[in-house]
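In this view, the complex is presented without one of its protein chains, the others remaining in place.
Presenting chain A:
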Amino acid sequence: MASWRISGSRALLTAGVALTAVFTATLPAQAAHAPGGVDDWGTVVDTKDCVQADAWLVRVKGLGKIIDTKLFQSHYPTTPQAPKQHAGGRELINLAPMGIGLGKVSALYSRAMGHAHPATTSGKGDVPARGEVYADAGGAAVDIGLPYIQNPAGGTQLSPFGVHVEGITVSAYSQPGKPVAFTGGAARGYISVAGTRIIDIPPIWAVNLGVRIPEDYTQAPLALATTNEQVTTDVKGNPTKGPNGAYKYDPKATSGYVNGIHASVLGTDVADVTVVHAAVLRDPKITDKFAVAPRAASDRAGVPARPLSKSCAPFAPPRTAAAGMKDTSSCW
């Protein structure tokens, strides 16, 4: 089995895994995709608010009867299709939207919050914080196949293209006066083809880690994948550009998104899947005035300016945090 390897500057995108009670096919009635139809960021809705957040667990395209589907999508502000959060238990959930097997997931979550950030300690409610925006998504175990074909003999799935990850998590966080901060990673994982493990995913993911499958350049690629893809955007969700008009990471950007895994696959059926996604939009012209110079304000104490861990979302699990979630007023 080969090892995961950095593929270079072009690595991009993706994301979304996980979770709970209800999965939501995103057909956003109020959705207003970013100009140009680019919605890599997520679902940009019409709102007069100056912050917006989006997170989902799995997004699959081009697979059998599964349409472009975002499973367990959360959004701020909430929409009929996307509540503020999803949170699942430890049990395995069989993902079979539209009657077609997609895989199995457990202990999954997604959250999207505006004018607030999560509590730093498990069990506490979310903390109101004017102008802040936060999103995260993750899960304890994710097994996705395109399509998912269980191995009758047990073990690695027989899917033409399969992704297995454990402890996957991504987050995006933007505070007044500061650029957007991302985290992304997983404890372990692998990509498989027809029951054979092709590539091991290491525990620490470099940003925009990419791979071709198979890695052997003498062979034609069956799939391209990127992990921990971090993309900065403008306040409308469009990727930031350099002077030549091409995408360029903007270290000062206040908006953007991070994807856990994004894979584009040929083979017998065209498919595109993203596993765990977190995205935030924040308009600095309106929200930077809420910046607090020394971070000693009572409702912010203890919140890190940037996530402390490269592999873990910096805040409490959503179920415990959910209890204190409140709607906060717009900053307009």
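Here, a residue touches a chain if its C-beta (ideal position, glycine included) is under 8 Å from a C-beta of that chain, and two chains touch if they have at least 3 such contacts; residues count from 1.
Heads up, the rule we're going with is that contacts and distances are computed from a predicted model.
A single chain of the complex does not appear, and UniProt lists its protein name as "Peptidyl-prolyl cis-trans isomerase", one of "Sorbitol/mannitol transport system permease protein", "Protein RecA", "Electron transfer flavoprotein subunit beta/FixA family protein" or "Peptidyl-prolyl cis-trans isomerase".
The missing chain, though absent from the display, is touched by one residue of A:83, A:160 or A:284; that residue is A:160.
Of the options A:45, A:172 or A:224, the residue whose C-beta touches the omitted chain is A:224.
For chain A, the residues touching the absent chain in the complete assembly are 7, 10-14, 33-34, 36-40, 61-65, 67-68, 100, 147, 149, 151-153, 158, 160-161, 193-196, 210, 212, 219-226, 231, 239, 241, 245-247, 262-270, 272, 274.
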